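Structure incoming, see below.
A single protein chain has been removed from this complex, and every other one stays in its place.
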Amino acid sequence: MISTAQILYATSFALILIGLYAVVTQRNLIRIVIGLNVSDVGINLLLVTLGFIDGGTVPIFAPGQTMGLMVDPIPQALVLTSIVIGFGVTALMLTLVMRIYAHHGTIDASRLRGLKW
Amino acid sequence: MRKLAGILLIGGLLLYMASLVPALFAPSVRTSLDSVGVPIIQSSEEVSGSANVVTAIVVQYRGLDTLGEVTVLFLSALGVAILASGLRDDVFSSMFAKDDGGFILQAGGRFLFPFIILIGVYIILHGHLSPGGGFPGGVLIATALFILILTGESAHMPHRLLNVLEGIAGLGFIGLGALGFLGTEQSFLTNVLPKGEYMTLFSAGFIPFIYAMVGMKVASELTTVVATLTEAPVNTEAPVNTEAPAHGSTQEKGRP
Partner (left out) sequence: MVSPMLFIIAPLAAAFVMIIFNNRGLAIALSLLTPIGLALLGLSWLPFTLVQAQPILVASIPAPLGIPLSLDALGTAMAILVSASALLVVLYSTVYMKHGHKQVSYYAVVMLLLTASFGLVLTRDIFNLFVFFEILCISSYILVSWEQDGAALEASFKYMVLGSIGSTFLLVAIALAYRVAGSLDMASVATAFAAAPRGYVVLASVMFLFGIGVEAAIFPVNTWLPDAHSSAPSSVSALLSGFVIELALVITFRVLSTVFAAVNMLPVLQVLALAGVLVGEFSAFGQKDLKRMLAYSSISQIGIMLFAFSLGTPAGAQAGLSHLLMHAGAKSALFLIAGYFIVRTGSRLIDDYQGLGRRMPVSAALFGLAALSLVGAPPLFGFFTKFQILSAAAEAGGVMAWFGIAVILFGTVLEAVYLFRVLRVLFGSSEQTARAEMEWPALTAVALFAALVVFGALLLPTLSSMIGPIADGLSTLH
């Protein structure tokens, strides 16, 4: 019987690898940025799933509630930070892509001399 | 050649990870926590006064991470402004189709704008009671401002004001953290404000205030980023390349 957690873990690894594959093989700069974003989503999913409990509830105390089966709050805090950082990096990268396009007229990595590995 | 190397590398990683997944994540159904999350949940009422444990972690237990995160946002907004400042107006305009969003966005946006701001403020202030907090709240407020940008209501956002707000919010965060030095343990980011009555709005010490600062920062930074990327540049001078024989001085307008 495959549990929810295992599906989520498998998905997160798959996303990370798909994203990395895109970064390595794609020539269009925007697709490279998208690939990095897909990897980010994957790693965030991985982190959140680490705190998963079957049948768990949100880690917020309602009046009269005891701890019970709360999921792990730490990965949620980590992912919050990670999402924000991912946003910041993406914004910067996209602005760079805009500048590169303005400068060279192309966003094809194979035509940009400086982007050879 | 490089592509092949990359694919082999990823393939190898894939296989390695696949071999680990069963071992790593074998206990297929987990029914209890065994991490440091447990003592945190148990102590969160006493230490932070916040009903939302995630908020307690973000602001207090791991407040330094949040300060860092806010700094990352600050940096990106700065970086976007720096990089976008060199875009020449003619090239820039060719990248965007100017469009005012149509009737629905115009009418709906105008109507919804105050409500979105209200909800954003609500979410920020109730971060310690319900899911949300400074980050989603700040994003909501920024969304309201995006409506202004998208509908063309506001051709140019007041960047200077946004910078000042960013800076003040950042200093506010640090200042609230510095209050911790006045406490008994003299450590940064200690929650020295009175914790109030649990689960009410005015509780959890400095958490609502820190989240207010965070919300202000997130809202102003997001708005700056989107505004910078969609507005035609105010100054159309290209940056001077320092590693070239010295030109005359350039004036700085708008953003620092």
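As written, the chains take the letters A and B, and residue 1 is the first residue of each chain.
Here is the rule we go by: contacts are C-beta pairs under 8 Å (C-beta built on N, C-alpha and C of every residue); 3 or more make two chains touch, one makes a residue touch a chain.
The model shown is predicted, which means the values in this text are computed figures rather than measured ones.
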Out of B:50, B:151 or B:190, which touches the unshown chain? B:190
For the chain that's not shown, point to the residue among B:72, B:116 or B:204 touching it. B:72
For subunit B, residues in touch with the removed chain: 16-17, 19-20, 23-24, 34-37, 39-40, 43, 47, 60-65, 67-69, 71-72, 74-76, 78-79, 81-83, 85-86, 160, 163-164, 166-168, 170-171, 174, 177-178, 180-181, 183, 185-191, 238-250, 252, 255-256
Even though one chain is hidden, which residues of subunit A still touch it in the full complex? 16, 19-20, 23, 29, 32, 36, 39-40, 43, 46-47, 50, 74-75, 78, 81-82, 85, 88-89, 92-93, 96-97, 99-100, 103-104, 112-115, 117
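In this section, only the chains that are shown with their structure count from here on.
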Centroid from C-alpha atoms only, then distance subunit A to subunit B, rounded to Å. What do you get? 16
Please give the residue numbers of subunit A that touch subunit B in the complex, ascending. 1-3, 5-6, 9-10, 13, 17, 20-21, 24-25, 51-55, 58-63, 67, 69-74, 76-78, 80-81, 84-85, 87-89, 91-92, 94-96, 98-99, 101-102, 116-117
Touching residues on subunit B, where the partner in the complex is subunit A: 2-3, 6-7, 9-10, 13-14, 17-18, 21, 24-25, 28-33, 35-37, 40-42, 44-45, 51-54, 57-58, 61-62, 65-66, 68-69, 72-73, 75-77, 79-80, 83-84, 86-88, 91-92, 95, 129-131, 135, 199, 218, 225, 228-229
